[in-house]
Structure formats: structure tokens, C-alpha cells
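The following block contains the structure, expressed as C-alpha cells.
Heads up, one of the protein chains got dropped from this complex, but the rest are sitting where they should.
Going in written order, the chains are labelled A, B and C, and every chain counts its residues from 1.
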Amino acid sequence: MLIAATIAILVVMALTIVRGCMGPTLYDRILAVNMFGTKTVLLISLLGFVMGRPEFLDIAIVYALINFISVIGVLRFSDSFGFKPPHQDKASGEKGS
Amino acid sequence: MAMLSGIYGLLSASLFVTMDAVDVAFTEASIGAGISTLLMLTTIAMTGRTEHSVRHKPLLALAVVFVTGALLIYATLDMPYFGDVMAPANLHVMPRYIQDSMAEIGVDNIVTSVLASYRAFDTFGEVVVIFTAGIGVLALLSFARRPEDDAEISSDNISMHEQNLIVRIVSKILIPFILLFALYVQFHGDFGPGGGFQAGVIFAAAIILYAMLFGMSVARRAINQTFVQLFAAVGVLLYGMVGVVSMLNGGNFLDYNVLSEDPVAGQHLGILIIELGVGIAVATVVIIIFFNFADRIDILKHKVNKKL
Amino acid sequence: MMMILGLYNYWIVVGLMMIGLYIVIAQGNLVKKIVGLNIFQTSVFIFYISLSKVDGGTAPILVDGISLYSNPLPHVLILTAIVVSLATTALGLALVVRIKEAYGSIEEEEIQIKDNQEC
Partner (left out) sequence: MMDIALNISSAICLFLGSFLCLSGGVGIIRFPDFYTRMHAAGVTDTLAASMILIGLMLQNPDAIVISKLVMILLMTLFISPTTSHAMAKAAMNSGLLPLLDKKENKDGVKSS
């Protein structure tokens, strides 16, 4: 069952990569990266069990955190400068993540 | 483009996991996936997303690449097979590390004992390289800040940050956990995967998250940059000092056996202190690098806003 | 046939390395060049790590009852190399930012044209 779950997650990761390469908008790509990250967390914890060394769970925790930070960073920096669509007229003119 | 490089970092890290390189996967997870992607993005934000390059002469480049690749593949025919126990790389120092490191160093994680004890001088060099790169970024990107600019930027930031309340609150909950986890990684490096390099990067990542969500001027007030720069030097000096102390005690440079009565206890003490030094140096250097990049962005944005 | 297939890890490494090399040679954009360098670096990392893999071995953390571990030495080398690669990438990107400020462009060709005009 562990192996089956690992294979399923690998398939899903391949699908997200397809979406990331295809993705018509920037946000599709960010979504794909985010989903890829969460699937990697699952993959690493599964692999730890498959190999019988649950020390790998530390890496999964790091992944979960770093994935969050990088997605927030991507949203923050991709919006914040030089990438503002002209038709947008918010009162503050700025938007965050 | 940069997003895909983020995926690439994640992918290579999971590859390392499958190849049993826990510590390396740990580092690649935090660096390749997180921090370097962020730096790429900040640079792209500063230099503009547009790209108007004409591909010129791809044929020549392709030819070079194919010839080199073919030669390299030809060379691999002489290499040992994947996973071969008898490969030359696995025959020389590796058995000694695996059999004797428990008796000599007393640390479960062989990677830590090799990193911090057998090859401590090498690691010292790496830390100095990182420190130098931090100084280089500081020299290239830092600038004199004017207080009036600062005030305007912070008012810009405040209007921006009132909008994303949810993310801010969740991050406020998460940041203490991240810092705590970084300390766990730092001091658990003797027994599991982890150590100074990883812990430093995770610690810095928490502070980067804070700086991104609450604005640079707030983060600057919370984390004094002079203090951070001082600590970068303190980290490297701490590492070097252990070496000097062990010399004063009559051993070689970075020979921890003489640090305590019992050689194994001395090794433990030495590894603990130099990992701490590495952690401090790496964390502060990453913070310095990120703060300088992000400050540039704020100033550029400010200039653009003024022009409009 | 078996002996050819046993070398596939090197071919993956060579493939990645060549992709990185191609990006460095053929792309004019400096940020892309740095991405190419990163890919190249990662291929070297994978090369070292694949050298250290031992069949049936496990992660080099001592546990009772296991005697076959992967080779820890390449792990150490690559661990530090990854952190150094972060530092050097940051330095390179800082240089790119300064070049953009000085020349107004990060395309190799345009920078060269501007250089030639000045002298």
C-alpha cells in the first residue's frame, strides 16, 4: 500500500509539472509549484516509511515550511513591482500577497 | 522561469532522498527550493520581466554542447556502476569513517562527524567563503539610507500590509515554530539529519518571512542590521576560536580531543560549538543578503512611484 | 546490456550538465545565465551523491543492527557546496542588479554595444 501511494503521488507530481509548464497565467504556475511542494512533503514522508528510516520526516517538515515561505515570497515579489495590469484601479494602488 | 527552477530544486531534493543522502536533501530542500528561488525573483523584479533577446547562433552552441556531452558519455563507460559497493570512491576513507567514527567522535550522524571533525578545516574554509560572499553582497548593494525615504516607504508598506490580514496572522503563529524548529535542527544534528548549515538557513527563512509580510522598515526595527553584521563576524570567529583554543591546549588547529579531559567529550564540545558558529554565520549572511536585495526593491519602487 | 544500463545515473547527470551549459552559452540574458549555472551545479551535486550511493545501504546515521551505509564523504562535500552555491548565486545576482543599474539592460549584446560606444 505504501508503494501504491508513492506511485500515485509521483503521477500527481508529473501532472502538476505539466500544468506548471503549460499554465497560461503566472498564477497557474504558482499554483502548480505550491501543489508540487505539498505533494513532495507527502512523498518524502512516504519514502521514509518505505525505506524504514523515519528520520526523513524532519525533511518533510522543512519542506512544508519552506514551501509556504517561497509561495508567499513569489506572490509578494511577482505582484509588487513592475507587473501591474493597467486596468486595475484599487484605492491604495498597491496589493500584497 | 524562476518558478520552474523552484520545482527543479524540489525535484532534486527528492532525488537526494531516494539516494539516502538525508543531510544533503535537507540542505537542498531549504536552499534550492526556497531561498535561491526568492533571490532569483527579487532580481527579476528589479531587472524587469521583459526579455527581448534574439537567439543568435544556437547551432554553434548546440554543436559544442553535443560534442561535450558525447565525450562525457563516452567517458562514463569507464565509471563504476550505480550503487556498486566496490567502487573506488567507497573503498578508501569510507570504511574508516563508518567503523571508527563512533569510537573516535561519539556522534551518531556520520555526516556531522566528518563535516565538523575530520574535515573541520575544509568546513572552516567554506564558512569563510560564505562570509566573504555576504560581504560582497553588502558592498555591491548597500547604500546610505535617508530617513525621509524610509518614512514614505513605510507608509507605502502599511497600506499594502493592511490587506493581507489572514496570511499575516497565520505567519505570526508559524514564525515561532519555525525558529524553534531551526534550533531543534541545530542541536539535533548529532543524532539525526541536520546541523549548522541547515539550521542557519531555516532560521533566516523565518526572518525573511517576517520581513516579507510586515515590510522592510518594520523588520529593520525588529532586527538591527548592525547587530546582524556583527554576528556574521562573530559566527566565523567562534569557529576559528575553537581552533585557536585547541592549539593553545597543545593540539593541532581544530583538534578537539584536547578540549576536555576525555577525548570523546572534547569532540562533542568542539562539534557543538563549531556547529553553533556555522549556524550563526549562515543565518546572518542569508539575512544580510535578503535584506539588501529587498531594500533595493523598495527603493526602486519608491522612485517609480515618485515619478508617476 | 546490463552493463550499459548500470550507468544511467551518469547519463542523467551529463544530460543536465549539457542543458546548463547550453543555457550559459546560448542565452543572452544574465539572469538566465545564472539559472543555467545553477542547473550545472546541481548536476555536479547529483553526480557526487550518486557516487556515494551503495546498493542496499542506508542513510549514514548509525543505528544498531545496520552495517551497510552510504558513503558519507560526498554528502559532506556537497552539503557545504550547496550552501556555498547559494552564496555565490547571491553574489552573481547582486552583480546583475548593479549591471542593470549601470547599463540599463541585462542583455549581453546591449551591454557590449554600450561598452564599445564608450571606448
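Here is the rule we use: a residue touches a chain if its C-beta (ideal position, glycine included) is under 8 Å from a C-beta of that chain, and two chains touch if they have at least 3 such contacts.
Note that the structure is a prediction, hence the values are computed from the model and not measured.
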Response to the item:
Contact partners of the omitted chain among those displayed are A, B
Item to complete: Have a look at B:170, B:244 or B:304 and name the one touching the chain we're not showing.
Response: B:170
Practice prompt. Tell me where the left-out chain touches chain B, residue by residue.
Written response: 163-164, 166-167, 170, 173-174, 177
Discussion item. List every residue of chain A that touches the chain not included in the displayed model.
Written reply: 1-2, 4-5, 8-9, 11-12, 15-16, 18-19, 24-25, 27-28, 30-32, 34-35, 38-39, 41-42, 45-46, 49, 54, 57-58, 60-61, 64-65, 67-68, 71-72, 75, 79, 83-85, 87-88, 90, 95-97
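Quick note on the criterion: only the chains that are shown with their structure count from here on.
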Worksheet entry | Arrangement of touching chains [line / ring / star / complete / other] | complete
Response to the item:
Dominant interface by pair count is B-C
Response to the item:
Whole-Å distance, C-alpha centre of chain B to that of chain C, is 15
Fill in: Euclidean distance of C-alpha centroids - chain A vs chain C, Å
22
Discussion item. Two-or-more-chain contact residues of chain C, please, as numbers and ranges.
Written reply: 58-59, 61
Worksheet item: Of all residues in chain B, which are in touch with two or more distinct other chains?
Response: 2, 20, 22, 42, 44, 46, 48, 192-193
Fill in: Residues of chain C defined as touching chain B within the complex
3, 6-11, 14-15, 17-18, 21-22, 25-29, 31-32, 34-35, 38-39, 42, 45-46, 49-55, 57-63, 68-76, 78-91, 93-98, 100, 106-107, 109
Worksheet item: Within the complex, which stretch of chain A touches chain B?
Response: 17, 20-21, 29-30, 32-33, 36-37, 40, 43-44, 47, 51, 53, 55-56, 58-59, 61-63, 65-70, 72-74, 76-78, 80-83, 92, 94-97
Item to complete: Please give the residue numbers of chain B that touch chain C in the complex, ascending.
Response: 1-2, 5, 8, 12, 15-16, 19-24, 27-28, 31-32, 35-36, 39-40, 42-44, 46-48, 51-58, 61-62, 64-66, 68-69, 72-73, 76-77, 79, 81-85, 87, 89-90, 93-94, 97-98, 101-102, 108-111, 114-115, 119, 122-123, 126, 129-130, 133-134, 136-137, 140-141, 191-193, 195, 197, 201, 282, 285-286, 289, 292-293, 296
